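Of the protein chains in this complex, one is absent; all others appear in place.
Now for subunit A:
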């Protein structure tokens, strides 16, 4: 082992030294409340420990058997798995609102102690997720086909994002080792093989963000642009055309520091996500959204017809944030928030013209952000008051998410039409405040993918599907 130049190491890291630049969000009173609550909960669990342990064992046995059985040949579908109703794969008439949903723990690889569903396809046939052995930190990437487990072996570890469509195409990203160096890689799994998503030179182009029914993958190149007016006294970045920052890589509108000049203090580094789309079978020939000088795009959703949704943000003197739709014809338009609400250009998703996102409530509301739904065909926009948090939207505007009760306990739920369906918990689940959620709802409304907590304090979660009828 070579000796380390300690002074050199300190010098290298010194720029990071310092205290947090914000006042503490930790309050001693909050700690006392949280600590007392946890002590009470422990006592309660200790009192009912035997009953709880028995219940877990009774549940665990059939799940473990199912994992072995389902992995074997000859299984067509997990018993009881609903047949997708094709009538709702097209058309505009929504299916009837379900009246009953039944939870099933999804089968897992032997050894997995934690799991979660990350996405489900519009037909309800596929769910994808991850599992983990909490003792060894081993992880698995999983796809369930009609409830039957298969373990994927993507070129990356621990995918941060995992998406699936009705053809069983899976897209994801994560860390891979290439030429001895750990690098981020985006990939797509189709026709039984994994293909890297890159530019024509084979370079990584950003995180995977969405996947549509054609197999087109939306990626986001993380960008960091300088925006803002020059201070006028120190030189600094000249204002781009129109007074707005550009997108690195798009050429036009890029704000370039003045040659030989120092940068102004009066500018802001603005993170963005420049969208790139890999059409199916064009894994090395992505198309980019052309910059139009309207601020830094932060795209997050891709519809089947190529429409993209996201935000546009600019800082500096012309500070503005917009929720934005980029239709295939390139005529960008802005999505207005509900009346009286504020713009929140965070994560937006889209399915068949329905857009799911967030807005800031009118002043005085208790919630910090409000789930919001737009119908691009009719122009309607409405805050979704039935759900506390939302994850996904289907062809008919049905939304997966969770509800939260007065004590903060969260329960997976689906907003179907105007009705909120609170989903029942499977055996072995415990109330959770950080884990439970529905994350997908099929177009026919019959299959919901999600997660429940199975240990106190959400220390472990389990992948669940609900069959609704």
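One rule holds for everything that comes next: contacts are C-beta pairs under 8 Å (C-beta built on N, C-alpha and C of every residue); 3 or more make two chains touch, one makes a residue touch a chain; residues count from 1.
Simple rule for what comes next: contacts and distances are computed from a predicted model.
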Protein name as given in UniProt for the chain not displayed, "RNA polymerase sigma24 factor", "Cytochrome c oxidase subunit IVB", "GntR family transcriptional regulator" or "ABC transporter permease subunit": "RNA polymerase sigma24 factor"
Full-complex contact with the absent chain, from A:118, A:142 or A:197: A:118
Option from A:78, A:141, A:307 or A:344 whose C-beta touches the chain left out: A:344
Option from A:311, A:361, A:397 or A:428 whose C-beta touches the chain left out: A:311
Missing-chain contacts mapped onto subunit A: 1-2, 4, 6, 9-10, 12-17, 19-22, 24-26, 28, 30-32, 34-36, 38-39, 42, 114, 116-118, 130, 132, 134, 137, 158, 160, 181-182, 184, 199, 203-207, 221-226, 237, 245-246, 248-249, 254-257, 262-272, 296, 298, 300, 311, 313, 315, 321, 344-347, 358, 389, 391, 402, 434-435, 437, 439, 450-451, 458-461
